[in-house]
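The complex is shown incomplete by one protein chain, all other protein chains being positioned as in the whole.
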Amino acid sequence: MERLRIGVIGLGWFGEIHCETIVGVPNLELAALCTRTPERLDAMAAKFGVSKTYRDYHDLLADPEIDAVSIVTMWDQHTEPAVAALAAGKHVFLEKPMASTVPDCESILAAAAKAEGILLVGHICRFNPRYRMAKQAIEKGTIGRIVSLSSRRNIPAAWTPEILNKIGPIVGDAIHDTDLMLWFTGDRVVSTYAQTVDVRGLKHPDIGQTMYRFAGGATATLETVWCMPEHTPFDIDERMTVIGTEGFLHIQDTFPNLGIVSADAFHSPDTTYWPEFDGVRGGALREEFTYFAHCALTGAQPQIGRPEDAMRALEATLAAEESARTGEVVRLA
Amino acid sequence: MERLRIGVIGLGWFGEIHCETIVGVPNLELAALCTRTPERLDAMAAKFGVSKTYRDYHDLLADPEIDAVSIVTMWDQHTEPAVAALAAGKHVFLEKPMASTVPDCESILAAAAKAEGILLVGHICRFNPRYRMAKQAIEKGTIGRIVSLSSRRNIPAAWTPEILNKIGPIVGDAIHDTDLMLWFTGDRVVSTYAQTVDVRGLKHPDIGQTMYRFAGGATATLETVWCMPEHTPFDIDERMTVIGTEGFLHIQDTFPNLGIVSADAFHSPDTTYWPEFDGVRGGALREEFTYFAHCALTGAQPQIGRPEDAMRALEATLAAEESARTGEVVRLA
Amino acid sequence: MERLRIGVIGLGWFGEIHCETIVGVPNLELAALCTRTPERLDAMAAKFGVSKTYRDYHDLLADPEIDAVSIVTMWDQHTEPAVAALAAGKHVFLEKPMASTVPDCESILAAAAKAEGILLVGHICRFNPRYRMAKQAIEKGTIGRIVSLSSRRNIPAAWTPEILNKIGPIVGDAIHDTDLMLWFTGDRVVSTYAQTVDVRGLKHPDIGQTMYRFAGGATATLETVWCMPEHTPFDIDERMTVIGTEGFLHIQDTFPNLGIVSADAFHSPDTTYWPEFDGVRGGALREEFTYFAHCALTGAQPQIGRPEDAMRALEATLAAEESARTGEVVRLA
Partner (left out) sequence: MERLRIGVIGLGWFGEIHCETIVGVPNLELAALCTRTPERLDAMAAKFGVSKTYRDYHDLLADPEIDAVSIVTMWDQHTEPAVAALAAGKHVFLEKPMASTVPDCESILAAAAKAEGILLVGHICRFNPRYRMAKQAIEKGTIGRIVSLSSRRNIPAAWTPEILNKIGPIVGDAIHDTDLMLWFTGDRVVSTYAQTVDVRGLKHPDIGQTMYRFAGGATATLETVWCMPEHTPFDIDERMTVIGTEGFLHIQDTFPNLGIVSADAFHSPDTTYWPEFDGVRGGALREEFTYFAHCALTGAQPQIGRPEDAMRALEATLAAEESARTGEVVRLA
C-alpha cells in the first residue's frame, strides 16, 4: 500500500479545509466523505470528485477500501466516532480538542490501546516550524530550565460569533498554548486560575486569561481574546515567550511576517497553518497529514500528537474554565 | 521666583540620575544634596557643583533657600521625609512606590492635604509619550470600553541581584503597569491573583505574574521577570496591549525602536526614560521634572502623578504579593 | 536675560506647530508673529495670546524687544529673512531645508559668520533620541567603520498633494536621512544616483529612491515614498540601518512603538517629533527649541544643527534630484 485511502467525517468549514489539504498530500487519497446533511455532502463530493459518500459514519467505517479517517465533528461529538473508527481498524486523525471531557478522552485512549490503527490528535501547532524548532532548542538545553512562559492567541471578533456558541476561547484556543507549554516543559499543570470577560453576550465569554503553575515551579499566563476589533491587522495575533535560566525564546507568528494593505484594510493572512495556493492547502496542516500518512503507512506510533498529551492539555483547560466560573484557584491531582 | 531651587534627598544610583536630570531642566536649580554617607555626599557635591550638602534631611528642610525636594530614599523610608518636607512647606517630588504600606500612603496624603507645597509621585511612565498618547486616545473614546489588558516589563538578571534584596518585581515594576492600567481604565482593582518564581534564592522572588479583575469587569495580566538571561537584546522588554470594544492599542517600548549590535553583544538601550546625552539626562524623567517645576512655580496641583492614584497602585501590587505568598485570590474592598 | 523672546516668521501649518512648541519651553517666550495674510495673523495671535503681530518681517526684525526668530517660510524663501535677521542681530532658528540652492546657503553662512546671534538649522532628527543615541554609540567606536547604510521615510498619500506642488520627496524628506548619514559617517557624499516615480501627476514626483557613495567608500540607499496607500498603518514609516565592520545599528521609529486601532483605521501616531499633549507640542521639536534657547542664552554656537552641515545635506539631495532628472550618475566635487 503506497497511498493511504482516507475518509473525512464531519464537513463543516474545517472539514472542508481538511479535504483541501488532503488532496495535496502525495501519499493520501481523499477516498470518502461523511456528513449528515445531504446538500453539503453532495456539494463537497462534487468539489473534490469523491464518489464514496456517507450520511452515517458507521457505513463509512464498514467500507474495507477505507484505511483511515479524519474526524472533524463538533468537539463534543468526537468520542463515539473515534472509538468506533479505532474498533473498525482504521487509522484515526482526530481534531483537537480530543474530546469535551477527561472520561471521554480515557474511553478513546482505551480504544486506541486495543486498536490496530494509529491515533493522532491534531494539535497542529506542533507542526508550526517555529514551535518545532523551539522544542528542538529546548531539548538541546539551549535555554536551561524553563521558569516562566506567556502566550497570546487573539482573533478577530468577526470570526467568532458562531464558534462562541459552541466552545469558549480557553478550551478552544488556549488549549494550543497549553499543549505547547506541556511539550516544552515536559511537565504537568498542578493548578490554574483564570478570568473570562463576556463582551457580546454569546453562549461562551469572548475573552479568557489563564494562569498555570507547573509541578516543577514554572509559571505561565495565556491570553485568548476572541473579540479583537474589526481593524485589527492581526488575523491571528499569536506570540509565545519561554524564559529559561540560561536563555529564552520568542515566537511571533503574525505581522510583520506578512502584512497586506489593500484599499480597504490591513491584514496579516495566515501563511503558517493552512495557506491556500491554487485551491490546495499547505502549511502546518499539510505537514500534519503528511506525518499521519507516513506513520500509518509505516506502522509507527506518532510521537507528535499523542492522545495522552492531548488529554492532559484538555484537562488543564477544563480546569481553567472551572476556575473562571467559580472565581477560585483549581488544583489538579 | 523663576527657577525652583531643589534639593535631592537620597543619593543612590537613582538619586544621582535625578541630579543628572535636574541640571538639564531650565527652571530647576539643583541647590542641595542630602545623604547619610559622607563620601558619597562629597563625590556628588563635586560632580554637580552643589555647595549646600546635608547628612540629615531635617537640616535641608530647615533651609529657607530650598523650595522643593526630590525624595529618592529606599521605598520603605519615604514616609518620614515626605511628611516632614510637606510640613516644612516644600514642594515634594516623591519617587515610586509612594511608600511600602497603605497606612503610610495615608499619612503622606494627610500631610499633603494640609501642605502649602505640591506633592507629585514619580510614576514616570505617565510621561512616556507613547502611554500619554494612548491615554489621550482612550479619553477620546477611540477604542471604546476597555475589556482586556496585558503588560510585560522584563529586565536583565544582571541588573537585579541588589534590588531583589530590597523589593520584588511586582511592587517594584508591575506597579508601573498597574498605575497605567488604573489610569487607562479609570477604574479600580477588585481582586488579584499572582504567582512568583524564586530562581536565584535572593530575598524576593525573581519573577512575578499578576492577574487583576477591575470593578467594571475588565481583566488584566502583568508579567515582570527580573532574571532575563544575559544575552537578552531587550534592556527593558516593555509592552502593553489594551483591548476595547471598538479598537485596541499596542505599545512596545523596546527593540526594534533602537538596536545596537557591538562586537560583544546586542542591546536595546533606553531612549525613553532617562537617556544620557553629554552627561545630562533627557526623556520622560526630564518631562516629569519639567512638569513638577511648572506646577510648583504656578501653584497648580499636578494632575499627573497624584498621590491618591499612587496609593491605589501600591494597594493593588501589595495585594498581588499577598496572593503570591498565600496561593489564594485576594479581594480588595 | 532669562527667557529668550522669540518671533515666528511664516505661519503655515508648521509655523503653527512651532508656536505650539515654543509655548511649552520654559526659557522661551513667544513674543511676536509674522505672516503676510491678515486673517491668519489675527487667528494665530488670538490662539497664542501674542500682541506683537507683523505682516512684514522687516518690521519684526526692527523690534528691539525681540531676541530671536524662527523662520518657517517656504523653503525657497529662507534666504532673505535669514540674512536680514542675522544682520539685525537676532538669534535665528531656520527650518530645513536651509535654502533651495547651494549659493543661497553660502549667503546665509556668510551672514552668520558676521552675526552676533547664533544660527541653528532645524534638522530635527538629530534631536530624536534614537538617532542621538546611535551617534553616541558610533562615536565610541561601537560598530567600527561604517560600510553601508539604508533608510526609509515614507508617508501617506493623503498628506502630500499640497506639499508635492512645492517640494519633492528627496529634497523634502531624504534630506533628513542624508543629514543623519553625514553625521554618522563624518564623511561627505562624492556621487549620487537617484530614480523618481511620478504617480499622481503633481508638480514633483511622488517617489524617490536615492543612492550615495561616500568619500570613504561607504554606500547608502534612501527610500522616500510620499504616496503610501490610504490604509498604511505607518503615519511615518521611518527606519535606518547603519552597518559597520564591528557591529550595526537599527532604528525603527514607527509601529510597533505605538499602534492605535480605532473603529475606522489603524494608525501609528507620531510620539517622537511633535506629539501634542493638552495643546502643547513635545518631543524632538521641543528638545530642539530648548537647545536653541540654551545656546542663545549662554552665547554658545550650536554643535547640532550647524549651517555648514545643513548645506552639505542640501547639496547632496539637489544632486540626487539632478540625477533623477537626467538619468545619469552625478558626481560632487
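Labels A, B and C are assigned to the chains in the order they are written; within every chain, residues are numbered from 1.
Operating definition for what follows: a residue touches a chain if its C-beta (ideal position, glycine included) is under 8 Å from a C-beta of that chain, and two chains touch if they have at least 3 such contacts.
Bear in mind the structure is a predicted one, so any value in this text is a computation, not a measurement.
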Sole touch to the unshown chain from C:C105, C:I207, C:C295 or C:A319: residue C:I207
Only one of B:G217, B:P233 or B:G327 touches the unshown chain, namely B:P233
Where subunit A meets the left-out chain, the residues are 2, 25-27, 129-130, 132-134, 136-137, 142-144, 246-253, 256-263, 269, 271-272, 275, 277, 282-283, 287, 290, 293-294
Had the left-out chain been drawn, it would touch subunit C at residues 143-144, 147-148, 150, 152, 154, 191, 193, 195-197, 199, 206-207, 209, 211, 213, 217-221, 223, 225, 227-229, 231-232, 241, 243-248, 327-329
Those residues of subunit B that touch the unshown chain are 229-233, 259, 261-266
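The criterion applied here is as follows: only the chains that are shown with their structure count from here on.
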Taking each chain's mean CA coordinate, subunit A and subunit C are separated, in whole Å, by 53
Cα centre of subunit B to Cα centre of subunit C, whole Å, reads 34
For subunit C, residue numbers touching 2 or more other chains are 259, 261-263
